[in-house]
Structures are given as C-alpha cells and as structure tokens.
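Of the protein chains in this complex, all but one are displayed in their positions.
Order of writing sets the chain letters: A and B. Residues in each chain are counted from 1.
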Amino acid sequence: MISYYFNLFGVVMFAISGALAASDKNMYKDLFGLSFTGFATAVGGGTLRDIILGSHPIAWVADNNYLIAITAGIILTIIFKRQLTKIPKILLVFDTIGIAIYTIIGMEKALALHVAPLAAVIMGLFTAVMGGVIRDTLINEIPQIFRKEIYATACIAGALVYLVLKYFSLPDLWSAVISIITIIVVRLTAVKFKWSLPKFEV
Amino acid sequence: MISYYFNLFGVVMFAISGALAASDKNMYKDLFGLSFTGFATAVGGGTLRDIILGSHPIAWVADNNYLIAITAGIILTIIFKRQLTKIPKILLVFDTIGIAIYTIIGMEKALALHVAPLAAVIMGLFTAVMGGVIRDTLINEIPQIFRKEIYATACIAGALVYLVLKYFSLPDLWSAVISIITIIVVRLTAVKFKWSLPKFEV
Partner (left out) sequence: MISYYFNLFGVVMFAISGALAASDKNMYKDLFGLSFTGFATAVGGGTLRDIILGSHPIAWVADNNYLIAITAGIILTIIFKRQLTKIPKILLVFDTIGIAIYTIIGMEKALALHVAPLAAVIMGLFTAVMGGVIRDTLINEIPQIFRKEIYATACIAGALVYLVLKYFSLPDLWSAVISIITIIVVRLTAVKFKWSLPKFEV
C-alpha cells in the first residue's frame, strides 16, 4: 500500500523532470511535446520492465491514477517552472530519491516473478533509469546514464546490496530501506566529489 | 469485417508514407532501407499498442495479408513515386484519414480489453502516430507529432469525443464515424489556418 503511493509520488517527480527538460528545448515547448515527454519519462522505465517480464496489465494501463498523477506533474511544471529551474540541487535530491525507490520496486517485482537474480538487478536498473533515457533521447541529448557521473552504477550497487541482504534473510522492509539509502548515498557522494568510472582507451 | 479491410487499407497508406520518406533520404534509398521504413511505419503503432496491452498474437505476425499489403505499398511507391511526390495535398488527406481510422480502431481494441479510459485514449493515439514517429526517427527528422501543426491533438480530441459518445450510449458505429470525422476536420482545419498549441517559455 505504501509502495503504491511511493510509486505515484515517483511518477509525479519523473513527469516534472520530463516536462521540465522538454520546456528547455525549442522544438518541444508546446503543450503536447511537454506532456508527451513527461508521460514517457514517468512510465517508460516501468513499462519496459513489465513488457520484458511479460507482466500484464501494466500499472498505468489498468489504473487511471497514474495518468492523473502525470497530468498533475505537468500542470505543476507549467505553473512553477521558473521556480523549479532555480533549484537544481533540490531536483537532484528528488531525482536521486526517485531512482533509489524505483530500483528496489523494480527488483521486488522481478524477484516476485522468479527471474534470475542478475536479471532482477537489470530490471531494477531499467525501472529507475529507462524513463530518463527516453526523456534524453526525445530531447536529443546523450542519455544521463552515459555521462560521467556515477548514476546507473549507484542503482546497480544498491540492487546488489539488496540481493545480498535478501540472501541473508533480512526482512524485506529492512533490505529495501538499506538498499535505498545505499543508492542515495553513493549517488550524492559521487556528485559531490565528481567521481566517475574508469575509462578505456583503444 | 469492414474494419479488417479498413485496417489493411491503412497499412498500405502508411507503408507508402514510410517508403516515400525513406526514398527522400540518401542513406535509405536502397530497396532494403525503403522496405524496412515502410514496414516499420505501417505496423509500428499497432505493434506497440498490442505489446503494451499484452494482446497476442499481433495482427501481422499471425496473418500474412498484412505483410502482403505492405509489399504492395512499397511496390506502388517505387512505381509511382514521381507522381506521388507531386501531390502532397492528396497525401495529407490520406494520412489524415489514416490516423483518424487508426485512432478509433486502437481505442476500440483497448476498451474491449477493459483498460482505464484515459489509457485507451493513449492507446488510440499510439496506434495512429507511433508508426510515423518510428519513420521520422529512422530518417533522422524530428517526429511530425512534435512539429507545430495540430497533429496528435486532433487524435486526442477525436478519442475524447468517442469516450463521451460511448458514455451516452450512442451505438458504436455512430460514435466511431463522428469521432473519425472530428479528427479529420480538426486536423485539416488546423493545417489550413496554421493553428498550433500554446508554447511555454522558461
């Protein structure tokens, strides 16, 4: 039940992130471009996860509340966009909380369907980052996960922590909370100290 | 039954639209590039809809007639492309009829599977426009739905009209015909008077 409202909260956050990114680009500035980008950012990751898992119906197809949450996010963006663009650090924090929650929600869903553990890690990662990949592709930028900060790596780290804690039979709620905190700490620390992964020269 | 032939007619139209767009671009001018773009344009929207709805088998996978219709569209394009490019207005009319029919076919399919009403609107929209999005992405142009004319908005307007008429228990055929006419009128009027949606400045 709590995870349902967490999920809707994440949907609003990602819809804002998508609509805001679109409103920055000339070609997507109209109401449709804004809404489409917000929509695709909010549900893209979870939709791809459910399609790969073959899990139907997909949440937003069966439940109007998701599309209402997205509409709320888009309206908030239009009204408050001037204020929102002035506080990039708050957006970073919200985005980080969003991907942390989504990673664990995605993993739990995959594990409940008895997928291979490594595939569950990828399903958690997809849930968290694929909406953003679709957003960045739509506005014609290199997806954030491929730019230098630790982003996907934080999700993968948290997902692996979750697997280990579950293996040692920690209660699910504790595993989830510890993993979510792991992702948030890794990501914010990486941003602060400008960590990045090693590069390979050919 | 009629809707089956309508559907195949739409497939031919969209295949022509895709093949014609590809033949305009240097890199996609060979037979394979032409055919692939025609194929993806014709079935892309419906395939995405069925994948999201989890509705299998997808029409063109189970029924050879779809691929035969696409082949016909591609052959027509190769033979008549010089004539076709001289009549952009006729193409606009056919494209508009195509997206109008596809919107309502997509909505009816979604509603028959008992999805949330707002999700059915999106399924109708996806059926109509996603083939074109794939086409424009393949030939490396900004998708038509994001350019300034009223395009997706016409489909959404017609889909909402359909929902309202259905709510008031109009017979399905009447609801469908009125909604299709709505889409065609909104789109063609918007093109004629160069209507566009409001833009948002950051």
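As a working rule, a contact is a pair of C-beta atoms (placed from the backbone, for glycine too) under 8 Å apart; a residue touches a chain by one contact, two chains touch by 3 or more.
Quick caveat, the model's predicted, so the values are computed rather than measured.
S.K.: So which of B:Leu34, B:Ala176 or B:Ala190 would be touching the chain we can't see?
M.R.: B:Leu34
S.K.: In the full complex, which bits of subunit A touch the chain not displayed? Write them out.
M.R.: Contact residues on subunit A toward the absent chain are 51-54, 110, 115-119, 122-123, 142, 145-148, 152-153, 196-202.
S.K.: Would you write out the residues of subunit B that touch the absent chain, in ascending order?
M.R.: Against the missing chain, subunit B presents residues 23-24, 27-34, 36, 39, 47, 51, 54, 56-58, 60-64, 67-68, 78, 81-82, 85.
Keep this in mind: only the chains that are shown with their structure count from here on.
S.K.: Taking each chain's centre as the mean of its CA atoms, how far is subunit A from subunit B in angstrom?
M.R.: 30
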